[in-house]
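Attaching a single structure in structure tokens format; questions to follow.
Left out: one protein chain. Kept in place: all the others.
Here is chain A:
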Amino acid sequence: MSHGTGEWEISGRRVAALVERYWYLLRSSWPRLLDLVYWPAVQMLMWGFLQTYVSQTDGTLARAGGTFIGAVLLWDILFRGQLGFSVSFLEEMWSRNLANLMMSPLRPIEFVIALMIMSIVRLSIGLVPVTLLAIAFFGFNLWGLGLALAAFFVNLMLTSWAVGIFVSGVLLRNGLGAENLAWTIMFLMLPLACVYYPVSVLPPWLQTIAWMLPPTYVFEGMRALMIDHVFRADLMLWALGLNVVVFSAGTIGFLALLDSARRQGSLLQTGE
């Protein structure tokens, strides 16, 4: 790979400029803002009522009160974190602005940092109202998890960014033809990371794969906290270690795909 002078310099001004650009875009469109809240709210309400119904008929689930709502909210952090990253990137492709950015002094690392910031901004706009709804409807207080929530959040965001970075590389290399990947890639995690059920449910060979994914540790940790009232710091450390690997792999993949895009000439033509 050819990364020349100044490739890794970071200018706060350039990062802020790009964040400003996304913020202008977000606030200029109320449907965009509404979209951030709509689906997480629908999903949380659906799972919340399902949990209410099932827990009335099953003692085990009654003891595991709130695990479905907790799982759905943590899943949204993972999914919406990646989507927030990828959609901001896609905005550049939809508006045919990517070449302007790639030709500007903006470094890839600055681009990535701006997208990370925007993923947190978008996630906050979408998820904070939904967590308040969860308190209002089901008495489930995600914020009551305290420090454990911080550990869950950091690990889930790291995974979401790693996937978002890699998907951005694929989009740079393959254009909007790969757009669907941005919307669907994270769903691969849904069965494998055991969002709604314990890892022990999976067949042994699939358990091995599940334990290779950082979010698996977070969802197991969430269940341990809510059912057994134990915070499993060991699981969080495993998740963090794996996230370092996944994040590095995502970044290396992104840079390799960016180089490939330069070779293929796809930075100028990012259509289908």
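Just so it is clear, a residue touches a chain if its C-beta (ideal position, glycine included) is under 8 Å from a C-beta of that chain, and two chains touch if they have at least 3 such contacts; residues count from 1.
We adopt the following convention: contacts and distances are computed from a predicted model.
Student: Using the UniProt record as the reference, specify the protein name of the hidden chain from among "Tat pathway signal protein", "sulfate adenylyltransferase", "Cell shape-determining protein MreC" or "ABC transporter".
Tutor: This omitted chain is identified in its UniProt record as "ABC transporter".
Student: From the listed residues A:Val37, A:Val54, A:Leu106 or A:Leu240, report the one that touches the chain absent from this view.
Tutor: In the complete complex, the chain left out is touched by residue A:Leu106.
Student: In the full complex, which bits of chain A touch the chain not displayed? Write them out.
Tutor: 2, 4-7, 9, 11, 13-14, 16-18, 20-21, 24-25, 28-29, 91, 95-107, 259, 262-265, 267-268
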